[in-house]
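All protein chains but one are shown at their positions in the complex.
And now, chain A:
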Amino acid sequence: MTGPGTTGPEKTGPVLSVRGLVKRFGDVTAVDGVGFDLLPGASLGLVGESGSGKTTTARIVAGLERATAGTVELAGAPAGGRSRRDRLRRARHLQMIFQDPYGSFDPRRTVAQSIAEPIALHAPGPAAARHARVRELLDQVGLSARAGDSLPRDLSGGQRQRAAIARALGVAPRVLILDEAVAALDVSVQAQILTLLDALRRDTGIAYLFVGHDLAVVRHITDEVLVMRRGRVVERGGTERVLREPRHPYTRLLLDSVPVPGWDLERVARDRRALDGLPDDPDVPDSPSPDGDPTC
C-alpha cells in the first residue's frame, strides 16, 4: 500500500528496518535478538504478555532507549544517533503514542498549543499557517475547536488520545508507534479510535508499529504480527494466518486464553503444559521470508 507521503528514492524499501535488537537491564535481557521490516503504509503488530519486551523494543525504535546491540534504520538511514540533528530527523519520520497520553501533554497549555509545538519545531513558518494546520489536524481526528482550546485534564480519555494522534500527525511522520494506545479506552470509544486509525492509514499511507496485548484489536489493526515471549520473537507472519493457524505453542496458548462462548479452560491448561514441556524457545529469522510467512 502506498499513499501521498511515500514518494522518493528510498520509498520502495522498508521505511523501518530493525536488526538483531538486544537490550539488557542489568542481568535482565528484556529484548533478545528482535528484528523486523516495516513497509510504507503497512501495519505490524507486536503482541505478547506483559514483560515480553514489547515496550522496550518500541522505545528503542523511537530513540527513547539505547540498544545494547542491534541496528535501527529509518527511511533508509541509521536512526540510533544522539545528536540534536539525529533526534530531529527521527522525530520528523517517526512518532510514538502511549497508553496514557496525559504524560505527553503540558498540563498548563491548551491542547491546540501542544499540537502546534512540534510543527513550529520542524516546519517553522508564519503563526497563521500554523494555526490553520492545527485546526486541520483537530478536524482530521474529530476534535472540535473548543476541545482544542481546552486543557488536557478537561478532555475525556478518548479525546486525549485523539489529541495525541493529532500532535503526532503534525509533522507528517511516516511511522507511528502505538504502544497499548487503545488499551485504556472503553470499548465504544476504542472503536472510534480504531476507525480513526484505519482512515488515517488509508488516507496518508502512514505505517504503524502497533504494540498490544489484545489479540482482537491487533487483528483489526495489523496485517502482520510478531509474537514475543521473554524478549524473543517466537512466531511471525500474516496476522490472519497466525491467528487462524498458530504454529508456536505459545501463540496457541495466547489464543485459547481469549474468552469465547463455550470457552474451554481445560484446553488452556493443556496448552500451558505443552509449553512448559518445551526445551527452549526456537529462534525465528530476522526478516520475513519471501512469502512473508516463515514457520518457527
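The rule we apply is simple: a residue touches a chain if its C-beta (ideal position, glycine included) is under 8 Å from a C-beta of that chain, and two chains touch if they have at least 3 such contacts; residues count from 1.
Going forward, contacts and distances are computed from a predicted model.
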Worksheet item: The hidden chain: which UniProt name fits, "Putative spermidine/putrescine transport system permease protein", "Protein FixC", "ABC transporter ATP-binding protein" or "Zinc-finger domain-containing protein"?
Response: "ABC transporter ATP-binding protein"
Discussion item. Tell me which of A:145, A:216 or A:274 is the one touching the absent chain.
Written reply: A:216
Response to the item:
It is residues of chain A that touch the chain not shown, namely 49-50, 156, 158, 186-192, 194-195, 213, 215-217, 219-220, 240, 243, 253-263, 265, 268-269, 272
